[in-house]
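With one protein chain held back, the other chains of the complex are shown just where they sit.
Presenting chain A:
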Amino acid sequence: MPEISAGDTAWVLVSAALVLLMTAPGLALFYGGMVRAKSTLNMMMMSFGALFVVGIIWVVYGYSVAFGPALDAGSFLGDPSAYFGLNGLLNTSAMALNGGYYPIPATAFIVFQAMFAVITVALISGAIADRARFGTWLVFAAIWVTIVYLPVARAVFYFGDQDANGGGFIATKIGALDFAGGTAVHINAGAAGLALALVLGKRIGFGKMLLRPSNLPLVMIGAGLLWFGWFGFNAGSALGANGLAGVAFVNTLSATCAAALGWLLVERLRDGHATSLGAASGIVAGLVAITPACAFVDTAGALSIGVIAGAMTALAVGLKYRFGYDDSLDVVGVHLVGGLVGTILIGFFGTTSVNEFSVDGLFYGGGASQLVKQIQAALIVMIFSFVVTYILGTILSKTIGFRVSREEELEGVDIVSQAESAYDLVDSSKGSSKGKSA
């Protein structure tokens, strides 16, 4: 058992807080500004709500199912009773265990991984903006994280016990590389978003009328906060204050810059203008794509992945109009497509020159074997997430109802779900001040 490293522990704890910042308020602002004014608060509350629900599930049984000892030999799940309520881990002596012990407390690893579960759920909400019932969303968050996220996180992020036995099948059997969650977070959330967008159906007026973003400055602030937090997401995934974290950090800068410019270039050529929404979207697309690859590629690889991801996602967001699914805020176009680009391009751009645990890809003399593994991992997560989410969403729709009524949707989900308005811009809308005080 290693001694606790103060530097590593400090970095992982700070990284966990940075990943929290990505969800609340980063993603909440990014999404909240992109919807119409009558849906802004509900949109932000879906991110915060995911945080509340998943934060509790994680400490009660989530961590144990994702990172605990296997339920039985060969199981895809951990035993929820092993660390139920963080039993045996919430103390000053337990060390982080994931395919061997790390010189950080178990609690630091637990809270860092908790934030990944939170943001994965929150990302999905962008696909069902303006029309979901808040209560059903919270129920969905609880069930989805349990039956989709926990098994996928275990498959991708779990490297087994102290002797590295029993690790997740994508990480250890297939041997796909995913440093910080291109598959478990982004492909997973993107495929789930597509399923929910199909289950809930199109918003009233989709493709016909102006569903204009209400506050692009909020979107820009959100994108900036996401980027800031993403340094914790990617570099924190080194689980130590070390060279690996430095490599991931630098690539999280360069790939993202390339992606933003890639998106803007597509816009300039296709639409005539480089937009602020395009810049914010390109930033997120680049962050998504470099997430799985950030510790495995050199500068040429990071810049290539960034610009390819930026351009491809800029083109992919138009698909929803062609195929007629209302993925309102482009969870599919940005996270699924960006996640696929990053995960698969490791097979081309991976290089052992930056990290001995990397693999040389097709462009670095390593042949196609890693590429095949990357594609396998991406497809497995995508199909599993889509199918299970579609079934779960359908069951919730048929039982407790997932979508607000037509009248409620026209009035706006903020008033219906939260009984609040995001903005008070017109004096005459104040109405009388008659009411009751608490």
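Convention: a contact is a pair of C-beta atoms (placed from the backbone, for glycine too) under 8 Å apart; a residue touches a chain by one contact, two chains touch by 3 or more; residues count from 1.
The rule is simple: contacts and distances are computed from a predicted model.
Write down which listed name, "Nitrogen regulatory protein P-II 1", "Coenzyme PQQ synthesis protein D", "Radical SAM core domain-containing protein" or "Unannotated protein", is the UniProt protein name of the chain that is not shown.
When "Nitrogen regulatory protein P-II 1", "Coenzyme PQQ synthesis protein D", "Radical SAM core domain-containing protein" or "Unannotated protein" are compared with UniProt, the left-out chain turns out to be "Nitrogen regulatory protein P-II 1".
Considering the complete complex, identify which of A:Asp8, A:Asp130 or A:Glu267 is in touch with the unshown chain.
Touches the omitted chain: A:Glu267.
Among A:Thr275, A:Thr352, A:Gln376 or A:Ser397, which residue is in contact with the omitted chain in the full complex?
The single option touching the absent chain is A:Thr275.
Could you tell which one of A:Ala314, A:Ala378, A:Leu392 or A:Val413 touches the chain left off the display?
The single option touching the absent chain is A:Ala314.
Touching the hidden chain in the full complex, which residues of chain A are there? Just list them.
With respect to the unshown chain, the touching residues of chain A are 210, 212-213, 267, 270-273, 275, 277-278, 281, 314, 317-318, 321, 330, 333.
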